[in-house]
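All protein chains of the complex are present and in place, except for one that has been dropped.
All chains are identified by letter, namely A, B and C, in their written order; residue positions are counted from 1 within each chain.
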Amino acid sequence: MTSVSVIDSVSQAATTPDTPQPYRELGLAEDEYARIREILGRRPTEAELAMYSVMWSEHCSYKSSKVHLKYFGETTTEEMRAKMLAGIGENAGVVDIGDGWAVTFKAESHNHPSYVEPYQGAATGVGGIVRDIMAMGARPLAVLDSLRFGPADAPDTRRVLPGVVAGVGGYGNCLGLPNVGGEVVFDRTYAGNPLVNALCVGAMRAEDLHLAHASGVGNKIILFGASTGLDGIGGVSVLASESFDGDESAAGRKKLPSVQVGDPFTEKVLIECCLELFGRGIVVGIQDLGGAGLSCATSELASAGDGGMHIDLDRVPLRATGMTPAEILSSESQERMCAVVKPSDVDEFLAVCAKWDVQATEIGVVTDGDRLVIDWHGETVVDVPPRTVAHEGPVYQRPVQRPEKQDTLRANGSAALTRPSGAAELEQTLLRMIASPNLASRSWVTQQYDHYVRGNTVLAQPADTGVVRIDEETGRGVAIATDCNGRFCELDPYQGAQLALAESYRNVVVSGAEPVAVTNCLNFGAATDPGVMWQFQQAVRGLADGCVALGIPVTGGNVSFYNQTGDTAILPTPVIGVLGVLDDVRRRIPTGIGAEAGETLLLLGETADELDGSEWAHVVHGHLGGTPPKVDLAREKLLGEILIAGSRDGMISAAHDLSEGGLAQAAVETCLIGETGARIILDPDQDPFVQLFAESAGRVLVAVPRTEEPRFTEMCTARGLPWRKTGVVDAESGSLEIQGVTTLSLEKLRQAWEGTLPRLFD
Amino acid sequence: MRIGVITFPGTLDDVDAARAVRFAGAEAVSLWHADEDLHGVDAVVVPGGFSYGDYLRCGAIARFAPVMTSVAEAARGGMPVLGICNGFQILCEAGLLPGALVRNAKLHFVCRDQWLRVENTSSAWSARYEPNAEILVPLKSGEGGYLADKSTLDELEAEGRVVFRYVGENPNGSARDIAGICSQNGRVVGLMPHPEHAIDPLTGPTDDGLGMFYSALDSLVAV
Amino acid sequence: MARVVVDVMPKPEILDPQGKAVAGALPRLGFTGVTEVRQGKRFELEVDDSVDDATLAKIAESFLANPVIEDWSVRRVEP
Partner (left out) sequence: MARVVVDVMPKPEILDPQGKAVAGALPRLGFTGVTEVRQGKRFELEVDDSVDDATLAKIAESFLANPVIEDWSVRRVEP
């Protein structure tokens, strides 16, 4: 490798305009490459080409989604914005939750790496999102993971799922972050393309918000955390093979995997180190190193600041020998952060890092002017206007076309499917449904996650929402849930996105928390497919319009395109996370019944004959078609207000929202989680099958102490929320009775509900 | 009373252990792994987590930390020491307790609420419980299977040094359902489950874990 | 019957947090002079004589190791 003597410097590039460059292999289009040449007034150096190519990738530049995502900003009103301290465009959105506390949360996808190497892919997905939260100056509080796999009984799912779950747990558990929720969904469209979306929530005092800005000429740039190696340089290795022409070892690099191995211990000490640095007030700006590594961190810090930046790449601690500047700049080695520090604070900064045994190196300085300049072995290898790398990437107006098959899909409703009739068939359907992979207990998964660590988890799986205490004195805390029903989105992406929002919102309000903000992780097929872009556009609009109706803003999110196996795209999967606030977590409403003797069960909301796209149609008939349940966001909001009021006044002893699997599923879960029996009395005027299995939105099953029943139902009536007394808690019976249909012992229900995942994956 | 809580790089449950100490009415003193000084504490808790990432073997690196030299010496002098989860692993690695902890039988990390029976009520950390009391506390570990050779196990049983035993299905393949043991003099106790996460029904399954911390305070007063 | 050893090691360019932790700890324990450590797995298999080398390679490649991040080697040893 010592055979390379020529560094592709800026001056070299200026004098060799015709050197052919492998921009296509790096994923740049002809016109994109031309634009880089135009910006620079010469050909880019290898290092510059590497930087532009990673930063202008779909993942970093949002080039296909930008024009649609704008809609979030356009629809956010001043009122919705009132509590937002930082929004879209920052590393993560930040909201004011009162009492001087600010909360930040964000989700990110790590889909493809998790297919290639399930354990490490999922693990580094968690690691990456946690660093995003730290880059806001927050202490990470908890994580959630939203997962999608191929059919539960497919052999490859047996490879992918256990690895992903172990990876999420392995990393998160070792960081000491409680896992407080998520999803596990199976559908054949995810078979060659699982989804691994990780969400992290963090908290800070509002005045400690650290934005990623490199301001103040003369301030130092410090890289700290792990060394930089050859991990994840993927495509950039073509550059190495170009310049190391004929060199065996370099040619070998072409095969480098774009998979990284995580080191959660290093991240754990990095967290503690960052928090101590924040506490001492010696961080001017901070940025995590995620996808696109140093390219991203340096160009984003410089472009958001008020000056330029000079980096001495020779100072970056390396783990591999013979790395080129392009490789160093695009390495995705994990567990690294970059900070901007005043010269007078550098010694203190380094001392804190030394205390935590965290490697830290001054690699550059904030300069006058507006260029990002990077030197290597005494030559300048990068000299660019940083905004052109970080913020002024290409923007595409991709063709959008509603697919023709959409009409056929919608016309093919579930009405023609054979429904169970009679008590015996209903009972059999219920047992089959609760044991089906999408409805069965998730405890095989969630038992692998520590939800106790740090002692602030007030609700976690199998509750509808995770609730974490932030302030031990006052009891202030947050509730958070993620949801998406991809089948509904396939039938109608606009409405499907709103249904996902509605469900996530409902999951938060059933804990008694007040929703304040929304994040998302939008997983779709290929952006080059006009039908996929239509799904995307519709989902974004549905979500944004839904947020306006609910009065809470989208504060950030993530887009993942190209999730498909061959030509088959995944179900459109806009995972929606809703964050809520509890002024005192002691008033949280649990999910299981039985906390008080003799509770009454009430069903809030209305049930319609809505079974298109339902779990029942999927499990029993393998059917998907028709129109999804209707959404009424005003009703969802009212439902939320009533649950919050009920929680404040201590009128509700348990609440569980209805979603996939309908009332039957919710009733079984609330009994099993509460380890208490109940009797359900169906409405004689409505089809029992519809009542048990329809998936109408806007419904919650609540348990109220008998003494509170009149007061609570009067409140519902007065505010126009339909409710129906639908049963009683029966602590003595040890069974769930659905009057006129069946009586099933909790033991039998538990076996059916809990047996499935262990049977498939142990 | 002052109870020290050690923090190694990678320790996670130190804040919880400190909170439990405070809930029990004592002062929690944080002890740093690199500092030999025990700052005059009356007892020590070695909390859970993943010290140094636990990549080699749980507790294998932490036991060499300077603070552990002092803890070992103090333990020999009769100071109550409680090792929880990773702390238990560290005490075994350090030779303060016999045996070793290995991967769970099903190879998965397990986080769940676990019933335990208190079988020894004379140790420094269990005297507050009724004999054979059953308590519910979280268990969360990937390498929680307790192992020792047969003669060691027999000796532990014969000397009544099995302090806590799992009730119901064995969660991790531990020999003889052992969840926690103590030293010969009953001053050093190690267990895999987490009493410090069972101090308040708001954030844990019960407050059954507080008894361990009260026990230590009792034993200190009695001395 | 034959005894087979399969060694699985992290690829040289891939981060090895386990080896790193060991290497970092050694000087603290008073052992100097160890400049690098990599940690992998060792499997010892008892196999019927019917199992040929190609099958062993397949077991190693497709199951015991993940070739994306790990190298492996198989050898028969004296029992």
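Just so it is clear, contacts are C-beta pairs under 8 Å (C-beta built on N, C-alpha and C of every residue); 3 or more make two chains touch, one makes a residue touch a chain.
Quick caveat: nothing in here was measured; it's all calculated off a predicted structure.
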Original post:
What are the shown chains in contact with the chain that isn't displayed?
Top reply: B, C
Subject >> Given B:Ala43, B:Ala148, B:Val189 or B:Ala216, the one touching the chain that is not displayed >> reply: B:Ala148
**OP:** Consider the whole complex, including the chain that is not shown, and state which of B:Gly99, B:Gly186 or B:Pro205 touches that chain.
**Re:** B:Gly99
Original post:
In terms of residues, what is the contact footprint of the unshown chain on subunit B?
Top reply: 56-57, 60, 92-93, 99-100, 102-107, 145, 147-149, 173
Original post:
Residues on subunit C that touch the omitted chain in the whole complex?
Top reply: 1, 7-9, 19, 22, 25-26, 29, 31, 33-48, 50-51, 55, 58-59, 62-64
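The rule is short, and it goes like this: only the chains that are shown with their structure count from here on.
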Original post:
Taking touching chains as linked, do they make an open path (line), a single closed cycle (ring), a hub with spokes (star), an all-linked set (complete), or other?
Top reply: complete
Subject >> Comparison of B-C and A-B (more C-beta pairs in contact) >> reply: A-B
Original post:
What whole-Å value do you get for the distance between subunit A and subunit B if each is reduced to the mean of its CA atoms?
Top reply: 36
Original post:
What is the distance in Å between the mean C-alpha positions of subunit B and subunit C?
Top reply: 34
**OP:** Quick one: which residues in subunit A touch 2 or more of the other chains?
**Re:** 263, 265-266, 357
Original post:
So which bits of subunit C are touching at least two other chains?
Top reply: 17, 21
